[in-house]
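Before we start, here is the structure in question, set down as structure tokens.
The complex appears here minus one protein chain, its other protein chains still in place.
For clarity, chains are labelled A, B and C in written order, and residue numbers in each chain start from 1.
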Amino acid sequence: MKNTFGNNISVTLFGESHGEAIGAVIDGLPAGVEINEAFISHQLDLRKPTGKISTPRREKDEYKFLSGVFNGKTTGTPVCVVIPNENTQSKDYSASYGKARPGHADFTAFSKYNGCEDYRGGGHFSGRITAPLVVAGAVCIGLLKKKNILIGTHIKRCASVDDAPFSEYINDIESLSEKSFAVLDDEKGAAMISNIEAAAAVGDSVGGILETAVVGLPVGVGEPWFDSLESMLSHGLFSIPAIKGVEFGAGFSCADMTGSVMNDSFFYENGAVVTKTNNNGGINGGITNGMPVVFSCAVKPTPSISKEQNTIDFINKENTVISVKGRHDPCIVHRVRVVVDSITAISLCDMLSQKFGTDWLGE
Amino acid sequence: MKNTFGNNISVTLFGESHGEAIGAVIDGLPAGVEINEAFISHQLDLRKPTGKISTPRREKDEYKFLSGVFNGKTTGTPVCVVIPNENTQSKDYSASYGKARPGHADFTAFSKYNGCEDYRGGGHFSGRITAPLVVAGAVCIGLLKKKNILIGTHIKRCASVDDAPFSEYINDIESLSEKSFAVLDDEKGAAMISNIEAAAAVGDSVGGILETAVVGLPVGVGEPWFDSLESMLSHGLFSIPAIKGVEFGAGFSCADMTGSVMNDSFFYENGAVVTKTNNNGGINGGITNGMPVVFSCAVKPTPSISKEQNTIDFINKENTVISVKGRHDPCIVHRVRVVVDSITAISLCDMLSQKFGTDWLGE
Amino acid sequence: MKNTFGNNISVTLFGESHGEAIGAVIDGLPAGVEINEAFISHQLDLRKPTGKISTPRREKDEYKFLSGVFNGKTTGTPVCVVIPNENTQSKDYSASYGKARPGHADFTAFSKYNGCEDYRGGGHFSGRITAPLVVAGAVCIGLLKKKNILIGTHIKRCASVDDAPFSEYINDIESLSEKSFAVLDDEKGAAMISNIEAAAAVGDSVGGILETAVVGLPVGVGEPWFDSLESMLSHGLFSIPAIKGVEFGAGFSCADMTGSVMNDSFFYENGAVVTKTNNNGGINGGITNGMPVVFSCAVKPTPSISKEQNTIDFINKENTVISVKGRHDPCIVHRVRVVVDSITAISLCDMLSQKFGTDWLGE
Partner (left out) sequence: MKNTFGNNISVTLFGESHGEAIGAVIDGLPAGVEINEAFISHQLDLRKPTGKISTPRREKDEYKFLSGVFNGKTTGTPVCVVIPNENTQSKDYSASYGKARPGHADFTAFSKYNGCEDYRGGGHFSGRITAPLVVAGAVCIGLLKKKNILIGTHIKRCASVDDAPFSEYINDIESLSEKSFAVLDDEKGAAMISNIEAAAAVGDSVGGILETAVVGLPVGVGEPWFDSLESMLSHGLFSIPAIKGVEFGAGFSCADMTGSVMNDSFFYENGAVVTKTNNNGGINGGITNGMPVVFSCAVKPTPSISKEQNTIDFINKENTVISVKGRHDPCIVHRVRVVVDSITAISLCDMLSQKFGTDWLGE
């Protein structure tokens, strides 16, 4: 289903960076969900470029619901949200058509679509298409909050600087939702930004790692095998441009552990089942065990850099060089954060509604 | 779709470790595909426990096609393959029901299925259920070979020992398919095995990392957003028990790169588009760029260990200790290898048939 | 998904008439559902050929659960049911390969599968493949009964004889479930059987119409547009071999009605919303309105007849004649009945679990 994600609750993305508009159709939401416009705007703001470390392109991101919302509430029928493209400078891009920007989908899109792709600004492959995902995610985050399920993501590592680790999940998560550069330790954040600016100064970019915690999920969410929680979440997460790795709990570091260290021993604590370590990221056999679900995503450095790079001109079929002008971010890790939260929320709502029903999700 | 994976070509898994049989239904295969029984057996053997570093449980893994195969070829209608469970020792497990083996799905399955799960030997969550996946994968690997698309996986790291890296992909891959402990450097393999045996000697287990390369894929396979090649492959890979991380190309190490390093510059070389580095793992924008598709999977140490661990008894609702007796592997990394190859092949056949048609895939 | 039906609850069919076995994988059932073997056998008996008006082929239809059932209850993981093929007389068919039986899938299967189809006894297209559907349906009928949702189907018309109409739904339905030749008026049934025997005597066959009522469904089941109750039910019903028409409520006769007659006026009656007529078959806008859901299916006369027919030999590419020997039914309308009930139950359980959750369905 290419551009559609989810089963009971699904999101279909459409749009190109410099086309008429971008948007999403969200189907399967319960009826009567209040649309919190302030929260949606807050979330969109988190995705927006800000400050020196972001592209000077400033979209208003004025979203509009074309359907599925009536009297401020969801109707239960498909919600179509569109965000018009206003501040487009297509001339930035059209002249350079054929010059594949390294790390981008220019060449693969040209090959796949036989030269019919809308190449302007990355077209359908632009990170801008994540904006309607954030709107859909904001609605789903709201649904989860009513069930006391909270999602929080921090910049675990960026530009070679580590953030402080999650300590007590719930407090950490509360503080993160307000920050545009989501770190647990603001000094570490300042160091990261300083390094980002240094990379920007030489026309380069940096990457990082986002770490997410979901607290409050009931035990028993997720399915064996192909709808394991890891499978469903990673499916969504890897659809975010720039994500090149996803790991749950200890992730790749489990390769160097022994079983006796990796296994999270269970205990009854005040009647509840808990583990003291959480190397499995709150998931056993693809199903939540009641501990926080924790995962990390690797975000590659922004491929658009002004530094000169070797590349091909696939129209003239020759080797050439490119210096990506236009307006770009030296780092997108902090902006990707809210997209990770959004797709996590959509996927969890989908899985919860399968177990408990769409009606329950709206209660 | 819980236990079903794939769209045009789909695999549905069923079975429990100690039930009557395990199996899979494979739908959407082209008609007329010759069933190579020797190759299927070879692949099943790769999954089987062997030597001192594996469980003494020896299943014959005698598979039988109940449907979809006629005169040695696929009919084009659903192929059901079953593998009877013969060498089951249910008494190993039934006495300890309620004692959650740490790192296993015992507690989550109990919670999800309200105590109705078949708990014997891990039931539906047993790694044994991957055997029919390997049969399905063997058929798909055969289809890909006819298109000169080859898949190879080596043990990149195990028990804290690194294998040699992939050098020239095609040669490496050819040699791997014959090895039951798939390393590129056999000395490193011997060191790994030695470390595995050391862990086994103290009743513990180890994990590792598998690295896979797919060569020969045409440019343009994969879809934007939710059917990106990364999304589809990770969805399948994370359904394999014990996989806790998946990364493409440079993966998590991209977090410490700059864009100018991470971006894989394009070149025309003898008329073909190539990149000199392959940090993006052969995928730009979710779509193959013609370079080998490369990814790694983190495999956690086998959770079943004889060392005593703290845990709960969820029937009697009390804390207790457990020493997992039964028959277990101190390492499953080498056995998971063929499962990774299998699910990769299934997913690629599915995506190729979408683009080129089911008929083409069978040609 | 070719041979898979359903979303939250899905059934995947496999098998060929004269292969090793036929079967189904049922995924998404709640855990803890008691398997009522007597009821499953009763339902399978309704599908079996009986008496002079049926084929002398007598399958024992001994089903076996390979997975998903433990201690007599569903585990919540996929249920695989298989029915071995025992009483196969492949020699009946193999000699005549190439001679397309008119009204059968011989020629289309040959064309679609390039001559690789298992042609024996109709292969995967045999009506026999509905037997595992009946097992799946029996489980779902049981789930619905616990919610006081009842399904009943009678032979509305057969061999040019009309049955009495449904009068009071619930009583009618109760009486039907016990009958192997399900008519409301047994005298009409006797007349039908007499006509069937007359057709059989001259080597011919007859068709008919089945009418189904579902009572007890809550208001609000079904979705707008593509998951309308009509869409979902007809999708399943038209997968039954021999079904050539499906109509809801007044169906085709609505073509001759005026709106004022067709519209079912609403009334409050003892606090409940009812309609006096039910021309819309209990469905408005694709969604149940609380009245019985009523639909009819046209069942074509059995295509296998001993009368000589013109046809082609698609191997030798020449015109020829055929007289279908083997073992066949002069009428299958009464046997199709339980298949209609089964697929209706599966589809309703799927839609109910979407709305109320899988957990609810199992309560």
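We adopt the following convention: contacts are C-beta pairs under 8 Å (C-beta built on N, C-alpha and C of every residue); 3 or more make two chains touch, one makes a residue touch a chain.
Here the structure is a predicted model, which means the values were calculated and not measured.
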Per the whole complex, from A:E20, A:E37, A:E62 or A:E174 the residue touching the absent chain is A:E20
Taking the full complex into account, find the residue in C:G189, C:G236 or C:P292 that is in contact with the omitted chain. C:G236
Out of C:G208, C:P292 or C:G362, the sole contact with the unshown chain comes from C:G208
Per the touch rule stated above, chain B touches the missing chain via residues 7-8, 77, 224, 353-360
Touch list for chain C against the chain that is not drawn: 1-5, 7, 13, 100, 102-109, 111-112, 124-125, 129, 157-158, 160, 199, 204-209, 219-220, 222-228, 230-232, 234-236, 238-239, 241, 243-252, 254-268, 273, 275, 279-281, 283-289, 296, 298-305, 307, 309-312, 314, 317-319
Since one chain isn't shown, list which residues of chain A touch it in the complete complex. 1-4, 7, 10, 12-16, 19-23, 25, 27-28, 31-32, 64-68, 70-71, 73-80, 82, 112-118, 123-124
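The rule we apply is simple: only the chains that are shown with their structure count from here on.
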Chain copies touching (chain B, chain C) - same or different residues, decided at half shared: same
By C-alpha centroid distance to the whole-protein centroid, which chain wins? B
If you average the CA atoms of chain A and of chain C, how many Å lie between those two points? 45
So what's the Cα centroid distance for chain B and chain C, whole Å? 39
Find every residue in chain B that makes contact with two or more other chains and list them. 1-4, 7, 13, 112, 124
